[in-house]
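Shown below is the structure under consideration.
Note that one protein chain is taken out, while the other chains of the complex remain in position.
The block that comes next holds subunit A.
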């Protein structure tokens, strides 16, 4: 790394300010002014539109295996989703997913 101290602090300051402005953007500017029904309808899908796409590449091509598909991680992902939907609970999904991950890693390691 060859940046000067000032350059490093510049990066940190701009990233901090920029990230805050991204997070504040709509919440800060719109406030309680009403939004069009179509926009509200689109926004209701934000969580299910962002997270699955964010996670999918990590499930199929995990960085820890150098991008090679890993059966243990894939099984853990499937169990997490199945339990999360069935139990309607993130906590149970997390517990089942992590339990399955370690069990599957252990099973595949001794084979």
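We take it that a contact is a pair of C-beta atoms (placed from the backbone, for glycine too) under 8 Å apart; a residue touches a chain by one contact, two chains touch by 3 or more; residues count from 1.
The criterion applied here is as follows: contacts and distances are computed from a predicted model.
**Q** The hidden chain: which UniProt name fits, "Peptide ABC transporter substrate-binding protein", "AzlC family protein", "NADH-quinone oxidoreductase subunit K" or "Cytochrome c oxidase subunit 2"?
**A** For the chain missing from the view, the UniProt record says "AzlC family protein".
**Q** In the full complex, which bits of subunit A touch the chain not displayed? Write them out.
**A** 1-3, 7-20, 22-28, 30-33, 35, 38-64, 72-73, 76-77, 80-85, 87-94, 97-98, 101-102, 105
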